[in-house]
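The block underneath contains the structure these notes are about, expressed in structure tokens.
Complex shown without one protein chain; remaining protein chains in place.
Naming follows writing order (A, B and C), and every chain is counted from residue 1.
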Amino acid sequence: MRILISCVLLVILSLGLVFALEQAPFGSNQIDNADKPGRFYLNQGMEKTGAANVVTSVVVTYRGFDTLGEVTILFIAAIGLGAVFHSRKKVKRYEKEKQSASLILQTGCRFLFPLIVLFGTYVFIHGHLSPGGGFQGGVIIASAFLLLFLGCEEKKIPMKSMNTVESLAGIIFVGIGLAGLYWGESFLENFLPRGMDYMLLSGGVIPIIYIAIGFKVGAELAGIVAGLIERNP
Amino acid sequence: MIVSIFLLVIGAAIVLCLIRLIKGPTATDRAVALDTVTTVTTALLVILALVFKRYIYLDVALVYAVLMFIGSVAIARFLEKGI
Amino acid sequence: MVERIFKKSTTRVRIFLYLFILLTLVWMALTSTLHWQELTAGVLISFILSLFLSKSYVGLGLPTPTVKTLSFLLIYIASLFKEIIKANIDVAYRVVHPKMPIRPGIVVVKTELKQDLAKLMLANSITLTPGTFTLDIAGDKLLIHWINVSTQDEEKATQAIALKFEKHLKRVFS
Partner (left out) sequence: MHIAGMIAIGIGVLFLFLGSFGIVRLPDVYNRLQAGTKCTTFGCLFAVLGVGIVEPAWFWKALLVSLFVLLTNPISNHALGRAAKKSGVPLWDGSVVDKSRDFPSYANTEKL
């Protein structure tokens, strides 16, 4: 019975997907034909901000202050988790014996860990040129730490240096905003030379802000992962 | 033209894996089916990059491969009562 | 020149250099351009990351990158590819055949390799070759699921499954 219901649900879902996606012209530029607000950003974003990825130009410049708020919310969530899980007395660890990972998994995780961190760095440094950005790159870095946790139990995340990295990244973000206020006219305004379009050094302050966001999000999410795993009931 | 045949075959492969995902008698069977779907989908994303002539879809495929590898390892460690 | 630096330096510095070169190569493949901005950024990032993360490579048993080792590695990869292609035709035949000619079973295989990385590569090669995959590993023994068991003896199974990779890997990691 359960199998029958799930089959019917699957067929309905797939039919719905097919009918919904049939109308969407993938890959074509539809927004030029209509008079929509998105058109302004698509046409003007590149020359105003110098970022090839329009989403990035919106997230970091047009609503950069909002992004600061989002990062702060994530920070507060991490603090809240730490406060809930923190306890003065030593919690008794897991009565049942845990199965440790096999040698192959341990070695593989240790081998892959720096490569995945490098890939996360690549994603957030190229945030103004390709899809992705600070949040996505930070999530990839945090998942690298999760892999380290799954692979070898004896490796601990250095929480102190994590907190240092996180605070430094936050200070850099706010400092760039204040520098824009000093040299320009508004908070988070671009005060660096624009550089050549489609190159790594373009978009003024956008790459720097995204590096700061990437490290901040990565450190926060790794801290959340560590908090959830260390406190295994 | 020929690419659409490839896409159809890949769609059939994913449907076969989904059958095992629904039928699978044990949890491990389902995890194996999911892992196979992951690999097939990575190939599908790369072929879609060729269809739409978008270089950046390769990045998407790489991100998908990384995250689903970690997901598979997490499921496996959970099933063997490691975490 | 690289060889001389590798031979003179201490273990920690060697691991650092290893990770640095590896990360720089991966960065170059990721960006796939030779523009100076990307290259500078890649070298800088690889340097910082390998400074902080080289701890996770300690004790893996990385081989010394001499010309000889690299050529042995290439031979190993070539033989691995040959085996992979054979493996796929074999498994595809078993799957498609209407009678499904399989005699599955679990056997034990011995290895003489010492380094962690060598064991990882051996296990991965066994997983990718005809009808065998690694279930578990402990010390110098590997537990292997075999889709078409032809022998149950430990020595003979080692001969049939592991030896063709082990002889290449032993030369790479010596």
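In this section, a residue touches a chain if its C-beta (ideal position, glycine included) is under 8 Å from a C-beta of that chain, and two chains touch if they have at least 3 such contacts.
No experiment lies behind these values; they were computed from the predicted model shown.
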Would you mind listing the shown chains in contact with the chain that isn't displayed? A, B, C
Using the document's definition of touch, tell me which of C:30, C:45 or C:118 contacts the absent chain. C:30
Given A:108, A:180, A:203 or A:218, the one touching the chain that is not displayed: A:108
Which is it among C:19, C:53, C:73 or C:107 that touches the chain not included here? C:107
Would you write out the residues of chain C that touch the absent chain, in ascending order? 26, 28-30, 32, 84-85, 87-88, 91-92, 95-96, 100, 102-108, 123-124, 127-128, 131, 133-136, 138-139, 141, 143, 145, 147, 149, 152
For chain B, which residues touch the unseen chain? 2, 6, 9-10, 12-14, 16-17, 19-20, 26-29, 31-33, 35-36, 39-40, 42-43, 46-47, 49-50, 55, 58-59, 61-62, 65-66, 69, 72-73, 75-77, 79-81
Contacts of chain A with the missing chain: which residues? 99, 101-102, 104-105, 108, 112
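Rule of thumb we're sticking to: only the chains that are shown with their structure count from here on.
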Just the number, please: Cα centre separation of chain A and chain C in whole Å. 31
Could you work out how far the Cα centre of chain B sits from that of chain C, in whole Å? 24
Residues of chain B that contact two or more other chains, please. none
Numbers and ranges of chain A residues touching at least 2 other chains: 119
Applying the document's contact rule, which stretches of chain C touch chain A when the two form their complex? 19, 22-23, 26-27, 30-31, 35, 37-38, 41, 45-46, 49-50, 53-54, 56-57, 60, 116-117, 119-120, 123-124, 134, 136-138
The residues of chain B that touch chain A in their complex are 18, 22-23, 52-54, 56, 59-60, 62-63, 66-67, 70, 73-74, 77, 80-83
Show which residues of chain A lie in contact with chain B when the two form their complex. 3, 6-7, 10, 26-27, 96, 98-101, 105, 109, 116, 119, 123, 130-132, 136, 140, 143, 146-147, 150-151, 229, 232
